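A single protein chain has been omitted; all remaining protein chains appear in their positions.
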Amino acid sequence: MLGNEKLPDIQAEKPQSNYKLTRVGVTNVVKQIVVKRPNKTVFLTPTINLFVDLPATKKGSDMSRNIEIIEEIVEKSTMAPCSGIEELAENIVKLLIKKHTYASYAEIEMHADYFLERENPSGKRSQERYVLFSRAIMDHGTIRKMLGVKVTGITVCPCAMETVRSVLKDKYPDYAKFLNEIPVVSHNQRNNTTIMVEVPEGYSIEANDLIEIAENAMSSPTYEILKRKDEEEVVYRAHTNPKFVEDVVRDVLKQISKKYSNFPKDTLITVRSESEESIHKHNAFAERISTLGEILNNE
Amino acid sequence: MLGNEKLPDIQAEKPQSNYKLTRVGVTNVVKQIVVKRPNKTVFLTPTINLFVDLPATKKGSDMSRNIEIIEEIVEKSTMAPCSGIEELAENIVKLLIKKHTYASYAEIEMHADYFLERENPSGKRSQERYVLFSRAIMDHGTIRKMLGVKVTGITVCPCAMETVRSVLKDKYPDYAKFLNEIPVVSHNQRNNTTIMVEVPEGYSIEANDLIEIAENAMSSPTYEILKRKDEEEVVYRAHTNPKFVEDVVRDVLKQISKKYSNFPKDTLITVRSESEESIHKHNAFAERISTLGEILNNE
Amino acid sequence: MLGNEKLPDIQAEKPQSNYKLTRVGVTNVVKQIVVKRPNKTVFLTPTINLFVDLPATKKGSDMSRNIEIIEEIVEKSTMAPCSGIEELAENIVKLLIKKHTYASYAEIEMHADYFLERENPSGKRSQERYVLFSRAIMDHGTIRKMLGVKVTGITVCPCAMETVRSVLKDKYPDYAKFLNEIPVVSHNQRNNTTIMVEVPEGYSIEANDLIEIAENAMSSPTYEILKRKDEEEVVYRAHTNPKFVEDVVRDVLKQISKKYSNFPKDTLITVRSESEESIHKHNAFAERISTLGEILNNE
Partner (left out) sequence: MLGNEKLPDIQAEKPQSNYKLTRVGVTNVVKQIVVKRPNKTVFLTPTINLFVDLPATKKGSDMSRNIEIIEEIVEKSTMAPCSGIEELAENIVKLLIKKHTYASYAEIEMHADYFLERENPSGKRSQERYVLFSRAIMDHGTIRKMLGVKVTGITVCPCAMETVRSVLKDKYPDYAKFLNEIPVVSHNQRNNTTIMVEVPEGYSIEANDLIEIAENAMSSPTYEILKRKDEEEVVYRAHTNPKFVEDVVRDVLKQISKKYSNFPKDTLITVRSESEESIHKHNAFAERISTLGEILNNE
């Protein structure tokens, strides 16, 4: 029987058209891995896309190596868990460059559901769901890696609230002062806020800190369990803290500028906030892509 | 060259295991069709699943016939548009039974985006998006067909509103009477309500009526364009009309019992309402599946 | 400050319209849980929908209890893992009926990614991805529970293969005998096969057995890692075992009739197979819904 070594190697042939390719790899790979966080072991089921570049002289990329690298990392993770999803991403791009000897560029993107215990207003604990992201790129020897989170919370519209307040004060002039004091009705909705921060060599970022920053920037975090009194407190708090998606992004930027002020100026930062508007069938969206330097300069 | 008639007919062979199959067919077929409604021509892009049963004696269903039937209907629809998506569904199950001579059961499910012009509170018009459903089943000669709609609107939670009102009245006892008069803050969110009604032989249902019933049952319809004054009116109206998902389903049932009271008692009715809760990461859901008879009896 | 006990209980009020509701609950709840299987501990991240019925006299269902039940089960699972996802479902419907004192019906549906180590043809191990399902219904005291799996593999079309063989034999009559001996080209594609089996009281089913049954019924299982020789073996094996979706469903039924022949005759069985046809933009689909009794009778 023919073994691998005697079988034709079509990938190594010269292609018919001599173009290099920017990214060649595998997408939608789903694996279960173990990540060791400071105080606990975390089980993640990331969806993974990974790529290397391909020179003009090679017909095909050796794709099975990509999955071998992932399996190796998965197996290792069970025995000697790594310290974070961004470290995992970094380890994988290094292996990609090592195993694909023809490649000068390697990239990995991962996202996975992530759970934290949270206390609702009355102290009752529940498991809350978030999404972790990581991305690492190795380009001609230089590695850049990113850590990100997606957090779901609630936003209350400041514009509708002030418009309603104004109409109420016009209708009930005797209560104008009182109407300034209490929160008045507005529309509110589920909001998804995404933060992606570069983790420069020698620095570290905790995903849980990014989650806290996002939750602080919304009108309120949300909770899986709310008894009547809790529900009242979340609703009340959210209405004393109305936020446009624009406000959420800017509040995240402000917190990041304090928390990571010692990071290099060229650290890349992306912040996005999207509200599933309750009064429309479409969403409202705001985004800032910048370097930390621009944010520190109040740009 | 061999023609179709001389090629082997594998589908007609006897299968290795003698089990009949309940449904065999094609799924995720997407086509563009024309439907002539009373006052206008509607362009739909339905996603279609269709099936027939298969006797234990036949290895395979003749699947290409399913698509031929759809193409025939698509082509006809351009020249002589049919009067509704449920008539289309009925025509297709009849053709399925005719062309699959071995079948005693045929089924089709379709859903498609659907647009109506709506006036917002200040009279400004916008195109609003809905989903149309239809389903038809022909079983041993008997046809049952269903028409359905999915409508997106807003629901305001009555429970959180009364809890907040109660806390406000406790905190501001001097304003208790005023606090009874004005709407107070609550959580509100995007709600999707689905109505599916059987269309008995000799009766007809307008999809636009079902959409109106669903919009009437929510705290308020929503609109793509809302200037400040409109936004205030939608928010205010929704807060004077708070609704659980349970309330939405029951209000739809009540309207259906009036609108279609002359329909046969065994007419099947399904109503679902799902709110994308702004204070939770999960949804709230309510459903009633019943006959019109049960609804008319106030069960 | 007002406590929960003094806050208004809107859910307990009489509704405006007196209709009972079939199912009221929460959908799209995602949690991480621990399940203890015979030889290992499994971490699952199920998406959960759960419901109870609601009498005509009660305005709202007490939805926060649903999540409290899930959190309780999640917490318990960490300490004393349960033995299977269908046992989990059964425990939850019992708690639903207990905590929703007005309910006579409770239902839960769950699905979660699930991973098994598999050996490819040359013995290399990789983590393969499946989906687990479970469903439990408690109706007036009677519980029925179901366990299911979704398995991805490959199917090769028997019809196209024989048509091509016939054309090749016509073109190369001297090689007719040889062309009968070797597999000839056909279209093949990703296939998803779903098996859902009722687990009667006092009986048990292993999810891994259902996965094996589905993989045996396809043209071949698929693997994340395939070096050249492995790839050749999977392709070759699949082409010596061509299967319509109809064949896959019937082969699953046959295996089930042997494996679970001692189960009660009224055990419910659903088998579905869907091929993402490589030569079409739509899918091919086959399904059988029946009792074990019908299958044992070769119906």
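The chains carry the letters A, B and C, assigned in the order they are written, with residues numbered from 1 in each.
Criterion: a contact is a pair of C-beta atoms (placed from the backbone, for glycine too) under 8 Å apart; a residue touches a chain by one contact, two chains touch by 3 or more.
Remember, predicted model here, so these are calculated numbers, not experimental data.
Remark: the omitted chain is touched by one listed residue; of A:210, A:253 or A:292 this is A:253. Across the entire complex, the residue among A:118, A:259 or A:288 in touch with the chain not shown is A:288.
Mapped onto chain B, the footprint of the missing chain covers residues 2-4, 7, 9, 29-32, 43, 45, 64, 67-68, 71, 74, 113, 115, 125-127, 129, 224-229, 232. Contact between chain A and the unshown chain involves residues 1-2, 6-8, 10-11, 15-30, 49, 51, 54, 56, 59-61, 63, 67, 158-159, 162-163, 166-167, 170, 244-247, 249-251, 253-254, 274, 280-290, 295, 298-299. Counting the whole complex, the residues of chain C in touch with the unshown chain are 128-129, 152, 154, 157, 159-160, 163-164, 167-168, 172, 175, 178, 182-190, 220, 222-224, 226, 228-229, 231-232, 234-236, 238-239, 276-282.
To be clear about the criterion, only the chains that are shown with their structure count from here on.
Farthest chain from chain A (centres taken as the mean of C-alpha atoms): B.
A straight line joining the Cα centres of chain B and chain C is 26 Å long. Distance from the chain A centre to the chain B centre is 34 Å, each centre being the mean of its Cα atoms. Annotation for chain A: residues 129, 224, 226, 228-229, 232 touch two or more other chains.
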